[in-house]
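On to chain A.
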Amino acid sequence: MIEAIGLTKRYGRTVAVDDLSFTVQPGRVTGFLGPNGAGKSTTMRMILGLDRPTAGRVLIDGKPYTELNRPLQTVGALLDAKWVHPNRSARAHLKWLAVSNGLPKSRVDAVLEAVGLTQVASKNAGGFSLGMSQRLGIAAALLGDPKVLLFDEPVNGLDPEGILWIRTFMQNLAAEGRTVLVSSHLLSEMALTASELVVIGRGKLITQSSTQEFIDRSTGNTVLVRSPQLFKLGPLLVDKGFTVRDGADGALSVSGATSDQIGDIAAANGVVLHELSPQRGSLEEAFMQLTGDAVEYHAEIGK
Partner candidate 1 sequence: MTLLAVERIKLFSTRSPYWCSALALVLGVGLTAIIAASTDNGQLSLGATQFGSSQLALSVVLVMAALAVTTEYRFSTIRATFLAVPNRTSALVAKTVVVAFIAAVLGEIIAFGSVGIAKVLSPASDLAITTGDEWRHVAGVGLLYGIGAVIAIAVGILVRQTAGAVAILLVWNMLLEGLIGIIPKVGVKIQAWLPFMNANHFLQLGGDNPAEQAGAGVDFKLSQWGSLGYFAAIAVALLVVALIVAKRRDA
Partner candidate 2 sequence: MIEAVRLQKHYGKTKAVDDLSFSVRPGRVTGFLGPNGAGKSTTMRMILGLDTPTGGDVRIDGKHYAELKQPLTKVGALLDAKWVHPNRSARSHLKWLAVSNKIPVSRVKEVLEVVGLTEVAHKNAGGFSLGMSQRLGIAGALLGDPEVLLFDEPVNGLDPEGILWIRQFMHRLANEGRTVFVSSHLLSEMAQTAQDLIVIGKGQLIAQTSTEQFIADATQDTVRVRSPHAAKLREILAAHATVTDDSVSGSLVVHGIPAQQIGELAAENQIVLHELSPQRGSLEEAFMQLTKESVEYQAH
């Protein structure tokens, strides 16, 4: 569990992080979102004790990072994939890390297995693709079997297979009961990965909620209805006070009603349904609505 309480970081007169409070629960993947310059990296660095907060604090399982007895066995972080020595084998790299942190060497083979690098463990890391380096970085983060994991833009530079792998991997780590915090700009990817979100803008908390709730709250929900008897169903829905609009390909787009309500009305009136799909907004739409004015460089969208 990660807890930020009134976390603040100022650089001179610039307030990078401003009275930020949130908690990251174990057992799920939490996405950490915000526009450029929102203070995500600064917050991550403060979580890891690299930057000192101007005010407030951030605790990992109840303690600041600097007070952790065995920090690497509590927190694992992948902030940059390129932290590998090119002329050292993957196994040697991990062995060295394990020894320096007083971890049993058996962990090396365990984490190599976990990230799927066992077969290339004796090869020099310099010849690794970015995807393999990323896996090696994750292996290193996992060495101490930490309960808390931080990832910063983990899919950067990965190919589709690598992206799928890391998403599944993070979800598995969370399913094992670990706390997983992932910062990313790729909302379509985060919508698939994170079940919980912490969204910040200009150093302040915009919202903390589940991904589904976040989307539902800021995008209007509609239900797409298809039926050979729309002429009958449409007026019935209007009578109930729902808003009915013509959708694509002769479907109806109904807002103000749940699909359950519409299904009940259809059944009660003997209307055959061909489709009854609740339409959910995208994470991107929700994000754009909520962070609207917290953006650094505005490109001219209409131009």
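In picking the candidates, the idea was that all candidates are chains of the complex that A comes from, given by their letters.
As a convention for this text, contacts are C-beta pairs under 8 Å (C-beta built on N, C-alpha and C of every residue); 3 or more make two chains touch, one makes a residue touch a chain; residues count from 1.
Model, not experiment: these values are computed from the prediction.
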In-complex contact of chain A, chosen from 1 or 2: 2
Residues on chain A engaged by candidate 2 in the complex (per definition of touch): 33, 35-36, 129-131, 155-164, 185-189, 191-192, 226-227, 259-260, 263-264, 266-267, 270-278, 284, 287-288, 291, 295-301, 303
